[in-house]
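With one protein chain withheld, the remaining protein chains of the complex are depicted in position.
Going in written order, the chains are labelled A, B, C and D, and every chain counts its residues from 1.
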Amino acid sequence: MKQLLVGLSKNKKAVIGLSILVIILLVAIFAPLLTPYGASARVGRPHQPPSWEHWFGTTRIGRDVWTQMIYGARTSLAVGFGAGLMITVIGTVLGIIAGYMRGKVDEVINFFTNMILVIPNLPLLLVLAAFIGQASPLVIALILGFTSWAWGVRVTRAQTLSVREKDFVKSAEMLGEPKWRIMTFEIFPNLISIVGINFIGSVIFAVITEATLEFLGLGDPNAVSWGIMLYNAQNASALTVGAWWDMLAPCFALALLGLSLALINFAIDEVANPRLRTGSRLNRWKMLVRTGEGRI
Amino acid sequence: QDEPLVLTANAEAATQWVRNFNPFSQASMRYSTHDFIYEPLVIFNRIQDNEPNYRLAESFELAEDLMSVTFTLREGLQWSDGEPLTSADVVFTYDYLEAHPELDFVSIRPLFESIEAIDERTVQFNLVEPNALIATQVVGMPIVPEHIWSEIEDPATFANEEPVGSGPLTEIARFTPQVYDQCRNPHYWDNDNLAVDCMRWPQLADNTQVLGALAEGSLDWATSFIPDVENTFVARDPDNHHFWYTPSSLVSFSYNLEVPDEDLSKAFNDVDFRRATSMLLNRQDIVDIAGFGYPIVNDDPTTLGELYADWVDPAVVEEFGQYTQFDPEAATALLDEAGYVDANGDGWRDNPDGTPIAIDLMVPNGWTDWIDAVTIASEDLQAAGLNVSISTPEAAVWTADLIEGRYEMTMNALGAAAMPWYAYNRAFNPGDEGVSRFVAQRFFDDELTELLADFPQTQDREEQGDIMNRAQRIVAENLPLFPVYNSPSFYQYNTSRWTGWANAEDPKFSPVVTNTNPARLLQLLDLEPAQ
Amino acid sequence: MSHAPILSLDNVSKTFGGGKAPVYAARAVSLELTPGRTTALVGESGSGKTTCARLIMREYEADEGKILFKGEKLGTGQFADLSAYRRAVQMIFQDPFASLNPAHTIRYHLERPLKLHRKDLAKAEREAGIVKLLEKVKLPADQMLEKYPHELSGGQRQRISIARALAVGPEVIVADEPTSMLDVSVRLGILNLLNEMKRSLDLALLYITHDIATARYVAEDIMVMFSGQIVEWGPVESVLGNPAHPYTRLLLSAVPDPDVRLGEATDFSPDDIVAIRKDAAQAQSEVREVGPGHFIRVPGGTAQA
Amino acid sequence: MAFLLRRLAFYLAAFIAAATVNFFLPRVMPGDPIQIMFGSANANLTVENLNALRLTFGFIDAPIWQQYLTYLQSIFTGDLGRSIRYFPAPVSEILGRATIWTVGLVGIATILAFIVGTGLGIFAAWKRGTRADTAISLLAIFTTAVPAVVISLLALFIFAYQLRWFPSGYAYNPLLDPALSWTYISSVIYHGTLPMVTMFIVLLGGFAITMRNNMINLLGEDYIVMGRAKGLSENRVMFWYAARNALLPTVSNLAIALGTVVGGSLITEVVFNYPGLGNVLYQAILARDYPVIQGQLLIMTAAMLIANFLVDVSYVLLDPRLKKA
Partner (left out) sequence: MSAPVLSVRNLSIDYVGEDSDFHAVKDVSFDIAKGEFFGLAGESGCGKSTIAFAIARLHQPSALIRRGEILVEGRNVLDLDKKALEKFRWTEVAMVFQSAMNSLNPVLTIEAQFHDVLKTHLGLSREQSRKRAEELLALVDIPAERLKSFPHQCSGGMRQRIVIAICLALNPKLLIMDEPTTALDVVVQREILQRIDVLRKELGFSILFITHDLGLMAQVCDRIGVMLEGELVEVGDARQIHTAPTHPYTKKLWASMPRLRGAQIGGEASL
């Protein structure tokens, strides 16, 4: 864990990704300080282009796009991290149990995992969201959490299978450690990077999927979120009537959040797997070769 | 011959065309089936005081006792395959409805005792009870050819791919999932008046696409919500791109007067509370912002508004008109006076007895203009201290909840009709409780019920007016509905290929191309190729 | 010191796979571990050494035969409870890099067995216990406790593993190739440490290896395993000095010996090798004593002792 | 062979399970399709008429298990019922028509994205640490992180609305009759390009990153070093030693990636109004067209299963270690 954090702090991609994420986080937390307007108050004429008063213009019904965007960040982050956490927890718990217990337990978990993996996820979510009707961000997060853990189980299980063969697990067993302790204290700490990747990946997935479902009109139109912004902009034919700011603002926000998370994910991968690491070492090497200090 | 003269139109949004011209299949037939393939007996011109335009029928006559109506068909009518069209076909159609009740999409057959053919061209409908309005109802049901339909075993699933009809455009010259062409009926009785050889129906999935087609000029006739129509459509070719929006269905807010929640029930059933609510609705803002300015504000306490302006009793409006004007100060004053103040200090007004009021305002998900309207309304309601929150269930759930009375407050629509009686009858008929969402507010008044029952019993316009005056007084006084606006019937047209369109300067009939407007046939017949 | 055996395997068998191609990982294995004595189990890779260790550790249940601890059958009586058995029998693994959890400190590794099996100890006593353990394995406690395994050398880690095994106060230690992953220069230190522990704590030690030279260095008794069977066993000097089973002889001839140049000791041709291995893989039930306490299983085929 | 048989058995079980979920899902959904059909229409139906209609749409009141059996029977005979929205068109017909477009769009985009993405991944791994690698990695990260909705909307905004290079909807010019003529085919290509490119971009990054990381993980393997030691050309080692082996996990991931493909195509189709399966499903959900939703999910699942099976087969072909098993 400590190694992972130290590694990340030295990784350029991680630093950039984390910085963006922290900025988004701060903006979300301090949203009320960053805008004079309320999140869903009508504060101007419809579809006004960006101006000094309305940095990112106004929406079709006269809300401030910038305000919606920074308040929407709260929703996206909450849904992303909430659902991401759920997906990761379920995936990790089931994955470790399946991988460690093996036998019948494993077979059952594995069967369901594989089955969920072969049912196309987004269509299923669409149907579920439609079934639930008014899917608030919380509900979306819950549905995502309950339907999207399969991938996590698969990778965690695979990794657990290899960790459980390590001698330190054997020695813990021989010491008479109870099973739950072996799973939580011996195996789990060694899956941190896998879990981390799974978590960030799930967050990305949740953010994207929430926005998608809302864009398709399956969300709660009263929510303040980027997906609902897209949905409203689409319904107001924002692009057709030339109100590009209405559509592009949430697009930009989603892309930025996605990018920051993806950079972090890539970085965790690099830190966890030294082979993937390139960067400064290689630059120094190149410099040394160029200056004739040596060769291969 | 030269190239056929083609009129391109769009009336329904779809991702693909499925070939279905079954006129009884309200939900799945192509919208061009009625009127264009199956011509009505008579078309009543809604915007010209229901003046009859005789089509298949050359006349009709209502019996003195209002217990029967007799239609006389034109001479020499033929189906599009050349077979004669006679009163037997009419009788067959109604017998058919009796045998297959699922086809009766306007539930008309139960109104009749019997239907008989008097001769080749005359058919008489015998009623179960007196009804002065029966003719306007009869014409809503298409007449189908006996020689075709008598062979059909399962008419509900019959797609009628090669329709044999009575209207101007019966020949399906081309049909693909993306476009179909519907061309001239060689045996059409009124072919001399018809300049259009074929109507072309391109598949368009949504408003945005209709706008695209309109803007580039490929569509001649459309009925679609177009955002910012002046800029996005008219400005593209101001000489040829036009629109004309007329008032249509009434959109209003309502409380559920039979709401199960006791606290809410107290408030909702207090007319002062309702009046205050109505005075908190900023109709102009809702129309301007949620409706892009297209709808027509309805601030008439009787709900009749511009749509039925002829029927409005000015005295009633004079007396109760104040309650349908946006006036937050008066509203809060009224609430304060009636005792709706914040008793528990949570910032929201409570009942006079101190019980809390928290209102759920329900609107179907996906109906964006409604959601916007409700949002605007809720802002003003909240500003006045009413704890209103919005929920957006699926349209199906919303419909079911309205029908079954499982809601607190909603926005609802009531279709436009030839006269206000239809609207009132649909909104305040106790028989429809649990059946239709139009009575969702559940305002049932014995006197009103009686008045509505009396109305069809008379043919006399004055007597009818009298009844309506009394009815609208009851409605305005009790304010069960808070009218907000009449939604526009969208109508866009392009004059570069065809002329003769109805518009504000020449409001000859309603030219909207939706399948609920039979007058569209009149518009079709009035078109002439542009020079 | 002479003791009665504390742990014994009696005709224990374990088969994996079953079906068409069963793997006989242990076939009628009998062995005895005695306090204060080291028994070496040698044999080539895949011969079943680890399987024996795991049977003893009760990671698998035997298909046939029984394992007796202090004269009682496992799973019954005093040792019905696994944890009492775990306290008495501990294991040391081959790979010092894999046998410590990289996520935990040395303190954690030594604290856990005490917490699990010495619940009576107060915190301070436990702390003292940990320090004493580290002293036993000759590591400086003050520098070690807060370190993570990856900060230690291979030899140091293996010492920690030993300390951990000792923490519960075991009577039997099974060491499965404890030095094969270590550098030559630290190997001996570990072997010496094990020997010392055995003596001072009167442990019964099962030393599993494929390096016969180290077996000779640490063990009093030796057992040669092939294809799941113990083909020859007895006192180290006797078995290594007078190997009686053909496979033992083959094995000894192949052990690198710096004193004998390659090509000089060519007593087995490739064909011989194939034949011997084939014979030795047959089930052999007849046991013959070839010296005092020195036995072989008589090969069923043509080869004669 | 045994491996494939085992997989087949699993797929069958998965299919039946999916079909079961599929059966119950719409049945627990609130809202009555008939009411939706008439809810906003101006029709005025009596309760009797509504019930008569319900019957004709197959909403029978038989016990649920009986309905379930009938359902299972009908899906195995390929009868998916009739659409409610496009009544009485059979669901199979509606889906069949849409399938062509989706398969074309998704198939080509996926294959292209797989080839190009994998190629980029190989290249980046081989040149790891160089500027090319950094550029490719960042690009790949970016495309995987940005939602398909955003990419689609941006493409629509820039290329259809601003630049007007491409149309904003349809699979071909609707006034053309499908024919094997150049006009028709060119129209199909013209209309398909934008959605296809969008999907291609959506999928590209994932393939590139997986391949790159797999490759890098393999590059230290002895057999790759041995390949180089053997004096083989860079290309031979890169493709026959590194890429060939790195492809194995990529291929097995491909099966799972197909879920993303289906999701991505749904969005793309909706945004570009492309008449494919995704769009049909979306419209069906909005219209509560249960039979179409059911048929759709079933077909998508079946397609996923078949695709997974094909991936399994190709896995066996690519990895000789599995052949004997």
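Following the convention adopted for this analysis, contacts are C-beta pairs under 8 Å (C-beta built on N, C-alpha and C of every residue); 3 or more make two chains touch, one makes a residue touch a chain.
Just so we're clear, the structure is a prediction, and the values are computed from it rather than from any experiment.
The undisplayed chain touches these shown chains across the complete complex, A, C, D.
Of the candidate positions D:Ile64, D:Ile115, D:Ala135 or D:Met226, contact with the unshown chain belongs to D:Met226.
Residue-wise, the contact with the chain that is not shown comes from C:Ala254, picked out of C:Ala4, C:Ala128 or C:Ala254. Mapped onto subunit C, the footprint of the missing chain covers residues 44-45, 183-189, 191-192, 195, 210, 212-214, 216-217, 240, 250-263, 266, 270, 273. Interface with the hidden chain, as seen from subunit D, comprises residues 129, 219, 221-223, 225-233, 236, 240-241, 244-245, 248, 318-321, 324. The set of subunit A residues touching the chain not shown comprises 280-282, 284-286, 288-289, 293-296.
What we mean here is this: only the chains that are shown with their structure count from here on.
Between the chain pairs A-C and B-D, more C-beta pairs are in contact across B-D.
Between subunit A and subunit C the centroid-to-centroid distance comes to 49 Å (mean Cα coordinates, whole Å).
Here the spacing of subunit C and subunit D, counted between their Cα centres, is 56 Å.
Residue positions of subunit B with contacts to 2 or more other chains are 208, 212, 366, 394, 397.
Residue positions of subunit A touching 2 or more other chains: 130, 133, 217-218, 240. Of all possible chain pairings, those that touch are A-B, A-C, A-D, B-D.
By the touch criterion given at the top, residues 14-16, 18-20, 25-28, 100-102, 104-107, 110, 154, 156-159, 174, 176-179, 202-203, 205-206, 208-209, 212, 366, 394-397, 399-400, 403, 413, 415, 426, 435-437, 516 of subunit B touch subunit D in their complex. Of all residues in subunit A, only 1, 166-168, 170-177, 185-186, 189-190, 192 touch subunit C in the complex they form.
Residues 111, 114-115, 117-124, 126-128, 130-131, 133, 151, 154, 204, 207-208, 211-212, 215-218, 230, 234, 239-240, 244, 247-248, 251, 254-255, 258-259, 261-263, 266, 269, 273, 275-276, 278-279, 282-283 of subunit A touch subunit D in their complex.
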